[in-house]
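Complex shown without one protein chain; remaining protein chains in place.
Now for chain A:
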Amino acid sequence: MNTITDILATMDYGKAPEDSAIVRDWLKKNEAGFGHFINGRFTAPGETFEVLSPASNEVLGRVTQGSADDVDAAVKAARKAQPGWAALSGHERAKYLYAIARHVQQHSRFLAVLESLDNGKPIRESRDADVPLVARHFYHHAGWAELLEDELPGTAPHGVCGQIIPWNFPLLMLAWKVAPALAAGNTVVLKPAEYTPLTALAFAEIAAEVGLPKGVLNIVTGDGRTGASIVAHEGLDKIAFTGSTEVGRRIRRETAGTGKSLTLELGGKSPFVVFADADLDAAIEGVVDAIWFNAGQVCCAGARVLVAESVAKRFEELLEKRMRQLRVGDPLDKNTDMGAIVHPVQLDRIRGLVAQGVKEGAELVQGDAPEGCFFPPTIAMKVEPASTLATEEIFGPVATVTTFRTPEDAVALANNTRYGLAASIWSENVNLCLDIAAQLKAGVVWINCTNVFDAGAGFGGYRESGFGREGGREGMMAYLTHPKPKAKRPEAAPEAPVGQPGAAANGTGIDRTAKFYIGGKQARPDSGYAYPVQGGSGPVGLAGLGNRKDIRNAVEAAHKAKGWGKATGHNRAQVLYYVAENLSARATEFEARLVSFGASKSAARTEVETAIRRTFWYAAQADKFDGAVHQTKSAHVTLAMHEPLGVMGIACPTAQPLLGFVSLVLPAIAMGNAVVALPSQTHPLAATDLYQVFDTSDLPGGVVNIVAGERDALAKTLAEHDDVAGIWYFGTEEGGRMIEEASAGNLKQSWVEDGAARDWTGRDGQGRGFLHRATQIKNIWVPYGE
């Protein structure tokens, strides 16, 4: 028994336990095991497995291992409910989401305690971060449901969404998935992680409590096998996944060609950049929030601390001191800074990676942790970029510290990763901060703060951290679709080009050789072969037969055109207007070319005129498709910037060889991308003629590169290319499947469509949708106050 005087001698905090009696009572009521939540009620428990509390290793309950049949039942229920749910007015859906938000708030302590028991995170975090953000997310999306028709006209829900969420923020990730899906009019089959299914089941009770129509939300528990059943289910229209990059890649491959929409929020290895003029204490508290929040089990954890060499010594000193103040232990103690690791499997993984890092030369500074499923807060010094600790996502409380010399050095180190989820920048110099924010490859950039979240801002990654955003307007876009154009007859696979001399060519003019266009120069095909291009009556010319090496060269050339993405929209617009001007000057020539391919005179004229008009339209958009300032937290400016993807591959449809090319390449370059374009395989000459237009229009070399040949083979090389950030493919169904599958390598964004689906001369041929596909949104958080 502590007496007052004993405590006065030590000034210990003592224990401040959060009472868990009410939650334990709920668990006891359910000790027979939980079933799934399907069609508005819980099923009887099936084959069950234990759910453990990682901090104490006690069994909290048993949940059902979802079978393929269970998933099927859930999808059927969701399918049945979907038309009715989507048919409700936005206001009606808003009322349900609002009610959910209210009830989450009213049950907030219950949910926080349950989350901490199940996941092992400190009650401070579940109480002050997770659950309030859950409520905020439902409030925000109640608003989107209300405003859908006004704010996002012409859109429709996907239908039924399969959603698979991780164990690090179990209820929050549920909210991020469920709220926008329901707001948009989708219905949902959601699988919580097998380590942490309990708050999802409690949430199902809340959904029932507010009277959410049956079948709108279905929750199926289980492990990866259940997840695989969801991914494989043919009755789903969209898959949304948050989890590891490895599983995300598998899902990309498995959903290829199925027509399912896909968004992935994957891993990260986010840089945390501290410049010499930063408030070092602020930055150190930032590290606490970056890597010791939720024991580093955060996809956007600032795991790579990059610090200016000039302040590194003091920074490391202060950081170590601060780390030693952290209290690791019982998640339900209000004095706990860091709780348990979610599962012994994860603990082993962290230990393994850290041991490997030490073997490679890292030096560790560690705090204390109790026995059991805990890992101490850890700083790894002397970590070089090649070290395992610098490259692998540890998903634990381990920060690496590396020094840099100059801002340029910092950017190079920060971007030296496969991932691109988040970054934070610490400096009191606003010029420097924004300069670095623009250069970092990350979907979320926090300036002088870290791990700040709000439902009003988008969250999601660049590169292998996935694609799609959650939160804000951009997050709603991930759960909405524009009605897809559909072809009366799908595009047929074009005949393979044959690199042999053939029938006599038509025409009597001087022979013209269509070369490739790479890096602003005409280039001969690496293969040395050419194939005949057929016109209405026999061949009209030869086109080079491209191969892998031409693609390689074209991608390298595209990367050299770096200045284009940084040019002002006005600069790009000027070039595009000039392209239109020169295209117009040569309109008759292009019309003749199209006629030679067999087009009617009037069709040819329409195609050329539309191409000119369209070029104007994208020139006009170049300086107008801008981002937003989101309404998030007080004293924060949250900038949603549209940034180009980088280097894109574009495979054009066979029909309308000029307009198809212009309609796809122009939006991409208007937004600042550099493009490797594969023109119509059957009629590439309309596109290769264009390079003379580009040349005379001051388009910088490398911004557009053109390689003709066998579209699918070349597109596959592009899709597989690790240094291509996005690919658009307009062709056959089989080609589309192949592209989606091949894009899994670096998880590039892909857009795949039947090449015959769109009438390029009509409204389908242009629009903001193209610009959205050509950009990714970077959310930059800038807190202010002096």
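The definition used in the following text is that contacts are C-beta pairs under 8 Å (C-beta built on N, C-alpha and C of every residue); 3 or more make two chains touch, one makes a residue touch a chain; residues count from 1.
By definition in this document, contacts and distances are computed from a predicted model.
Entry comment: the absent subunit's protein name, as recorded by UniProt, is "Deoxyribose-phosphate aldolase", drawn from "tRNA N6-adenosine threonylcarbamoyltransferase", "Deoxyribose-phosphate aldolase", "Hydrogenase maturation factor HypC" or "Cell division protein FtsX".
From the options A:I165, A:A295, A:C449 or A:I780, the residue with contact to the chain not on display is A:C449.
Across the entire complex, the residue among A:K334, A:R349, A:K521 or A:R613 in touch with the chain not shown is A:K334. The chain omitted from view is touched by exactly one of A:E92, A:D128, A:E209 or A:D723, namely A:D128.
Contacts to the hidden chain, counted on chain A, fall at residues 1-5, 7-8, 10-17, 124, 128, 277-279, 281-283, 285-286, 289, 325, 334-335, 337, 428, 448-449, 635, 783-786.
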